[in-house]
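Got a structure for you, written out below as structure tokens; questions coming shortly.
The complex appears here without one of its protein chains, the remainder shown in place.
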């Protein structure tokens, strides 16, 4: 069976192709010459499947779409506190080129506006890094996320630098408040080169899916970022990513997103997907006209909305199978509080025929602290009810088999 | 086995009990006499299990916690457009008592600030409704959400009305802009009585879980609100619920929430849980000091964060079982794009032994448009590959068995 | 000779009569029925001459034109500090109906916006005053300024009270911050009645000329206000009187002014004139369309601009006359630093023929502290130069004839 998903993506592209409003960004000469009809979309699941349609091989510069990734890199490199000292995380309610510095601290309001992104860029590779080394670190990180060597478009860089007054204005203001220390022109050069790294929609979908997947690149399986870093990055994208219409975007689309003036737009559903679109014509807010429509359709037709209150339950118990003597309780997925509650609920209301219960956690992707505690306590209580209990944990996700009373669960090697 | 969950909630309460900073709200005399040490928490899952600890039987007035529910009621009664004409949905970045009217339209920025909530209250039961009838509709709706008869605390109402200058100021301003038409004093009376409806944390947890559950009250199983209404309500809660620190709350807690000056705090994880806490002492932003700490711990320890990028996959395929001739593909959960992709991915890569494939959708809670389309197309393509295909759909969730080529899937009565 | 001034005022009225743009205030039913073609202007000099043209006998309600006068009354009654505690004096850059409360203190920004004017009204006649008594004090004060009994138009009061949502909103907000203590409805009633006191343009010109004249009613010659009070009132009018275009008004008109929605507009040139116009049609900022044009012409054609840098010198020395023995130095006007410098300059460069110098200050309207000191010191130094010196001061404006060295000037009874 050939998957129909690329066809569906193609249909969505066709449905927005006649949305020919908007203008290509004209303030950067090189972007102004972009072929405005180009159109592409890609989706990458956290399981590593990538689907795409349209001009999915076309490369374009990332521009502001680079912001959340460099923010994630800074968090990973320096830790949360050091980054917070430099940049806040409140929405600014303003357009992307506004200064939006916090009163008092003069920190940029968040890393999704230019002031914040220029500041974050400066954090990479240490204060004393040369521009070249800093950009190389970023390019290398992006390449790892995309699982291929990306490169900086120097022509676009030069073109943008000729019209960089707003960013220079911002950089000088940041310097005047001591937020950045580097020469303003070097700061803008460094940020501009970050923005000029070229990608396809497929690259962006995979990169974004890495954030959605808690930091593990879903195609290569390599852990690139910590879960905390991803959670924080997505949180800031969610509240500050779409500039001055955060509330409306959350209500109508509900997909944390970030756009760039070259026409790129990325979105993420934590634990599910990375999404990317490309279409150069922009609306007055600087977002891709067709990209916004694609996201609206993805949200509406595909049921992809962060607040979609699907009464899913959690299906954390994959199966419970008894063979007279033994009962194997087969768990799946990540076990947070909600999943653990689901497990305890299913177990506590059930009669088990034999004397032995084996908890098979081989399909559990991970335990949150409380989820682990709850499941182990359930097991302990079952033992108090008279069962023999054991855990089948070939990958050691439970880590520690000690119960709250100091006793331990038995571990079984196979089932 | 007795579930340990209430014990865990109790432990969390104990861990925050010594956070004795903050002050009870003093601007409402009746609230100022609240016993500041009271402390309670409750959780309700979308499967209808309710857990609680502490003073979980104590009643307190809802205050601003009532806002999202009345907003949901207005959306349900009048539809999205009529409500949007009256109240916006952008965060205001301001404290709850600010006017925060949009420039030009003079609409309140969102329904979570008082100006918005007073306006939304006026939408209920028609413009010409008496205060008594309007409040009775709201009280009835809240009672249905809580699955017990709630009542208005008239003593608190009277007490608040004596100190209602801010709300009267807001109501007069709204009237001056034609946003509300009722007499300002009646508007404030109506809103104040809404705020004075009394609940316990268990009530709030169940009510909030109804929003998390797409509108179906999880204990009674009654559908009270449409899914769209819940999604929109949660979206607005997410961007505007915690007043002027939306970004930080999303980053550190990640649970869409709403607080009230009586000490209540509710939070929701769409598709998972409703959460409620109660502790009267407030921080300077007007949020319950201990409530905020409880939510931080729930988020951190229990792994409850909207952006927690758990690489869950979706486990939409519960099992695939062959008995030589037939293969039964057993689906579960809601089927949106992500789930459908997961299903197609599992099916497309697999060899099936017999000639017949039966898709068992009896455990599917619902299909999104695209999910349905994708799954049916997968089935059609399997038929093209030479299989007989059939659907076991006892509850008719697929609804329409016609394929994209005009043919139909066979329906089987049992499996 | 009959003075041509009323003819000139009439010509200016004719020149703006075809400016028929703008609308009468429609938010107050009674004002909405005003005959929009009515047009009048009046000027009163500090010497007490009143000139007028057009519908100069028509009465209309003062509305916001009442604000500077009640502010002056409050300053006179309570002193500067008490009034400053309640109301600030910075321009708000906002329209008249905005709240414009200062951050932190929540004081209204200035007394020329409604929030400030409502607060100032509450200061009159003590906190415990009845509305009736308070309004009677104000009406009495206005009558004294106009030198005739003015009365409150109760019909307009009632009409405005039916549409007083904005002011009620403001009053409730002020109460909620503890800025005013009276019942909000009574505060608005009191302010509304203040606004409904009826005047003609001739009344307004005389009232305004009293401020221009340092507090002495120029027709009756009665001192009603202190000089300090007038200076402060005019200062606030100058920076905050014309709402959100203070800079442009100062640049193009340069006459501190205050307008009201009934069509009145007053302006003042300190030490020179009070001016008043009346024409009901308003521009979008709420200022009389024709009134603004009249003031522009007054400023341009009549040379009435606060910043008109007329190289006037001060002519503080009216004449110096010698009869061989005695030289009489005849001073005039108020003697501040500039005038005193002018006097010393004229005296110090001159040869006097006889042995005796008489300083005639009978035409001096008053001495500023430094002016007095300088003139006396000049006299003392002339004595050191060998002259006999004496002062002719029939009204005692010098007050104290002691010199800096402890000696005294001789006083002469006549000259």
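In order of appearance the chains are A, B and C, and numbering begins at 1 in each one.
In the analysis below, a residue touches a chain if its C-beta (ideal position, glycine included) is under 8 Å from a C-beta of that chain, and two chains touch if they have at least 3 such contacts.
Computed from a predicted model, the values in this text were never measured in an experiment.
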Chains on display which the left-out chain touches in the complete complex: A, C
Residue touching the undisplayed chain, where the options are C:4, C:79 or C:126: C:4
Hidden-chain contact residue, picked from the options C:38, C:231 or C:356: C:231
Touch criterion as defined above, residue of C:156, C:269 or C:391 at the omitted chain: C:269
Identified contact with the non-displayed chain, of C:284, C:303 or C:406: C:303
Residues from subunit A at the interface with the omitted partner, ascending: 97, 99, 165-166, 168-173, 175-176, 184
Touching residues (missing chain, whole complex) on subunit C: 1-5, 8, 43, 45-47, 49, 51, 88-91, 93, 110, 211-216, 218, 227, 230-232, 234-236, 238-240, 245-248, 250-251, 254, 256, 269-273, 298, 300-315, 318-319, 332-334, 336-338, 341-342, 344-345, 347-348, 365-366, 368-371, 373-374, 377-378, 381-382, 385
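FYI, only the chains that are shown with their structure count from here on.
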Residues of subunit C whose C-beta touches two or more other chains: none
